[in-house]
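I'd like to ask you about the structure that follows.
With one protein chain withheld, the remaining protein chains of the complex are depicted in position.
Chains: A and B, in written order; residue numbering restarts at 1 for each.
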Amino acid sequence: MRKSKILAMALVSVLTISSLTGCGGNPNNNTNPTTNQTTTSGGSNSETTSGSSETTTSDNSSTPKAPVVDNGGEPIKDLVMTQSQGSHECETLNWLYTQTGSTSEVLTNLVDGLLSCDVYGNLVPAIATEWGTEDGGLTWTFKLRNDVTWVDVNGNKMADCTAQDFITGLEWVLNAAKNDANNTSMPIDLISGAKEYYDYTKSLPTEEAMALDTTKFLEIVGVEAPDDYTLIYHCITEKPYFDSVATYNCLYPVSAAMIEQITPQGFKEVSNDQLWYNGCYRLTSFIYNNEKVMEKNESYWDKDCTLFDSVTVKMVEGSDVSYQLYQAGEIDAVGLNESQFSTIYNDPNHEYYNNLVETYPSKYAYVVHFNYNKRKDDGTDDTNWNTAISNEAFRQAWYYGLDFTEYMARSNPLNPNKQTLDTFTGRGLCFTSDGTDYTTLVTDLLDHGSTDRSDGQGKAARLNAEKFAEAKAQAMAELTEQGVTFPVQADYFILSGSQTSLDAAEVLKKVFSQCFGDDFIQLNIRTYVSNLTQEVRNPRLQSFFINGWGADYADPQNYLGQMVYPGDNAFYAQYYENVPDASADVQAVFEEFTGLVEEADKITDDLDKRYAAFAEAEAFMINHALFVPVFNQINFKVTRINHFSTINAPFGIQPNKYKNWETSTVAYTADDYAAFEAAYEAGRPTD
Amino acid sequence: MNNMNQTQNNEDELFEFTEYSAENAERIGYSDYSYWKSVLQNFFKKKAAVTLLVIFFLVLIFSFVALKIAKYDITMEPDSSKAFISPNSEFWFGTDNLGRDYWSRVWFSSQISIKLAALVAIGECIVGVTIGCVWGYVRKLDRWFTEVYNIINNIPTIIYMTLVALMIGQSFIIMAITLIAFGWLPMARNVRNLVMMYRDREYNLASRCLGTPLHRILIKNILPYLLSVIILRLSLSIPSTIALESTLSYLGLGLDINTPSLGILLRNARGYFLDYPYLLVFPALIVSLITVTFYLVGNAFSDAADPRNHV
Partner (left out) sequence: MLKYTIKRLLQSLVTVLIVVTIVFLLMRMLPIDYYFTEEQLMKFTEEQKQEQLLQAGLLDPLPKQLFNFYRQLITKFSLGDSRRIQSGVAVTKVIATRMGISMRLGVISLGISLVLGVLLGIAQTRFKDKFVDGIGTAYIIFVNSVPSLVSYSLVLVFGSRVLGLPPLYSTRNPVSITLPIVCLSMGSIAGYALWTRRYMVDEINKDYIKLARAKGLTTKQIMIRHVLRNAFVPLAQYLPASFLLTIGGSLLVERFFSVPGMGALMTDAIARYDTNVVQGCVALYASLGILGVFLGDVLMMLIDPRIKLTGNGGTR
């Protein structure tokens, strides 16, 4: 497993766009309006496995399970959840077409791909039982199960799921007329002939392209099926992480017989009663913006797993409706808004008093990202801000002075500082051979150490009034000389109409005023109407964002790689691509940091050394205050679901599969959750 | 005059000259009827409406006083330790979810809302009545106006509002102008229908025969008949502006964030009112007061404005 982790490197990242939504926001299993997001990043690790050949055969086909806490309830048979309307509704049932997280959340239950993930995000077999490469990632062979069948909406067996169905699926994805260029980027980057086939279909008239079968496809594209249960992919070059792509919907199968039955045009706009399923559930009812009902697929290949008899997802308007439904016993989990939380928490006799449980920390590590080349509304450079932020003392004042406690209390009023983050990388991502958390390596290199977490109340370790005063004085002196006027105006953008964002921003404004003093920095809350990228990021109007980044695979490179500059595949590259115009100093710092990351990334034979090198790069970044760490969100919920038993992999369309979930008809207590967390952490493979 | 001279000459002895009296010379008609005086007289008979109007103005004035005497400023910083405090001697209206004084927020928002609603109502009225009269009266223009009406009316408000918010921005003035720009339509249509009904009445026919100019017919002959309906619509426009504003805020297309309105307070209270009812009660009371006042005043005034109710 150790190898495959490194192999799985690259690919996919999960990001949330700033906006701390706290307890307000969305009710349901997904408390944050996070946007799951995938991005391909280049094969910078290709050397890692060159020459090595291996075949991963996994015999632990059943997912590791957390121990059951017996709280007197029975496992839930018919799960009912809520989801917020509008942007969270499923856009299509065509799993080859979808590119949005909210849609995959549903579709992942209806269809299985070659591989899946366990609760820690490691690759586990699904339809493929064995997989591997013998030439360093150029050719990948997958051995498929022979007992997977397609069933229709009523559960009737319609056909066997064979290698042919995977080929049909990939043909669909790469056919410009059929899939409208959706999900093509990964196959085109990886599989030989994919680009050629895509261009070929694009050149054909639409009707002709729609009518294509796999004959021409197999001629052009590097995919073959020597027999019904073996699938071979030929990559463009060595792609050692190709197997993690096998969890993505771009390589998903689709039944050729079904497409034949409902015509290709019919599959484009397929409805739930026409679809053939091979996943855990069949979608027996789908009423847009109202309700989805999934029923257990009796013919599902994994006979040992725990499934619900049915899962119902109700679409609701807001958290108050969800809470009412929970009180009426109609749903099984609900996120709490501020007033609900405070009512329950302040009343020890409240029926849910003991049921307030903290969710596990969000995958997203939120940090403050600065804009070094900010513009004003009229398109001219905001020199005042740009000069200020290029000054290291100015940034250090942020780092030493900005106390987010009150801001963090928006999402967790009880233990705000439990969420504190000391580093760019989120905690619990990866561990050295002696079991030390990677982030500890980083904080050991810093003079202030890490936050005391014993009681969840310790403030961020970076805070230091003396150093702040020093940095502030220095920054003001240096910058006044450069003609910067104080207070420096910092523009912070939130979504217009979102009261939760506005409330958080108001608190942030207060935090700024308290931490910095009104003579130093002043926060301006501004709004965008619908599209952050279009309205704010492209015209570069923001002074800073608070962005969350979630790990895709257990390696610091996944975090630090996003900050490198210049770096084509770095997620934050677009923030920093204008750095050279702004400041040579900052550019020099970025380049040095990038050098450190690249050096660290070359160490592939000794994980401890690799982590140590990355830690050094990260500490360098912190010492130059290129960002300010904020938090990992921890919210409150009342729930009958053990969230530690759900798939915790932000990539692909695997998460939110209602498979092997541990539930109880009696709501869990905080003690139950503590036990779950302990068991989860203990069970983590530490290799 | 000529006739009079003749009569004087011919039937001299039958008549006596009277002393010139300035007062009598001014006397006209059969009574000292004045339209607006009657309207006011009739209006003041409606005790409930008058009382409410007085209360409303007192409240309006008080909203300024309230902000002056408030213990905490509207710009008070959030303080989570003070969140959701029920009304007490320190926080007269309690505190909101961020621990800010609700008193100053409510009164500040009230001013904004009243300002917006009044501005929009007056704007709608001026534009709507002018266009409605011409539209209803001049047949040739009916087609064109109907066309313009149909086009504007059939492009959903939300499209305009989205475009305006994206391309121009969000602020009090923009909001007011946009609401007027689309709000005159129902008023104009209402007026047009009534004008159509009165246009061909005999007295207007007669008036036209006498060559009365169009604007005079509209203003003197027809408008008084419309006044009651116009006033009613005007008074209903105020609550509907407040409601529309809150709906738009709900969709993120409302006022800018620095301009809290009653609609926004109500929208926010939605999530909390089960646990903390006062968050809903105070803004709702003020909204209700505004609405009830304008409804009753509107009704009373429109009754009073109807010349048929005058004796």
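The criterion applied here is as follows: a contact is a pair of C-beta atoms (placed from the backbone, for glycine too) under 8 Å apart; a residue touches a chain by one contact, two chains touch by 3 or more.
Only a predicted model underlies this, so the values are computations on that prediction, with no experimental measurement involved.
The omitted chain makes contact with just one of the residues B:Gln111, B:Thr130 or B:Asn153: B:Asn153.
Residue in contact with the omitted chain (choice from A:Thr263, A:Asn290, A:Asn346 or A:Thr485): A:Asn290.
In the full complex, chain A touches the omitted chain through residues 15, 17, 35-39, 85-87, 91-92, 94, 97-101, 176, 180-182, 184-185, 268-269, 287-291, 314-317, 320-321, 324-325, 328, 530-534, 538, 571. Interface with the hidden chain, as seen from chain B, comprises residues 137-140, 143, 146-147, 150-151, 153-156, 158-159, 162-163, 166-167, 193-194, 196-197, 199-200, 205, 208, 228-229, 232, 236, 239-240, 242-243, 246-247, 250-251, 263, 266-267, 269-270, 273-274, 280, 284, 287-288, 290-292, 295-296, 299, 302-303, 306, 308-309.
Following the convention adopted for this analysis, only the chains that are shown with their structure count from here on.
A straight line joining the Cα centres of chain A and chain B is 52 Å long. Touching chain A in their complex are the following residues of chain B: 77-80, 83-84, 97-98, 162, 165-166, 170, 249-254, 256-257, 264, 267-268, 270-272, 274-276.
Those residues of chain A that touch chain B in the complex are listed here as 24, 318-320, 337-340, 342-343, 406, 409-410, 413, 494-499, 502-503, 506-507, 509-510, 513, 525, 527, 529-530, 535.
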